[in-house]
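Only one protein chain is missing; all other protein chains are in place.
The block that comes next holds chain A.
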Amino acid sequence: MAARSTRVLMSCSRKDANAALLSNFEVFQLLTDLKQQRKESGKSKQSSGQQNLNTIMYETMKYISKTPCRYQSPETVREFLIAMKGHKLTKAEKLQLLNHRPVTAVEIQLMVEESEERLTEEQIESLLQTVASILPGDPEEQQRDSAMETEGRSSQ
């Protein structure tokens, strides 16, 4: 990839450093809509000015599509944030849980600062349960897991 220049910034002035946090899912939606818009408008995407936008949109979509957010919807995100209200986590921590969909206690400990002091083992378990039940995971994996469970039960 060509070296990125920072010469653009001289005329731009920044008002608010971080006006809002965006979850991976929101960026995914935004890029999907933008891609649709550009396709519909039919304008030539090959004009030299648009190449950078094309590149960054393509690469970012490629990355985000590999994360759990590709199975999410606005409803699941809303449900998740409501369920998280009782757990006393910071905005950044909730966002990490949303973006990564952790399945082990070790991952929760990485994302929640000072988790040994703030969360008991039961609370970590309950967090994992909430994450697993509300945020959809890979449908193939979930089918495999439930198939293995029924196998286990029937073999008993």
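Keep in mind that, in the parts below, contacts are C-beta pairs under 8 Å (C-beta built on N, C-alpha and C of every residue); 3 or more make two chains touch, one makes a residue touch a chain; residues count from 1.
Everything that follows uses one rule, which is that contacts and distances are computed from a predicted model.
Out of "Cardiotrophin-like cytokine factor 1", "DNA-directed RNA polymerase subunit", "Large ribosomal subunit protein bL19m" or "Sestrin 1", which one is the UniProt protein name for the chain not included here?
The correct option from "Cardiotrophin-like cytokine factor 1", "DNA-directed RNA polymerase subunit", "Large ribosomal subunit protein bL19m" or "Sestrin 1" is "DNA-directed RNA polymerase subunit", the UniProt name of the unshown chain.
Considering the whole complex rather than only what is displayed, give the residues of chain A touching the chain that is not shown.
1, 3-24, 26-27, 30-31, 34, 49-50, 52-53, 55-57, 59-60, 62-63, 67, 90-93, 95-96, 99-100, 104, 106-107, 109-111, 113-114, 117-118
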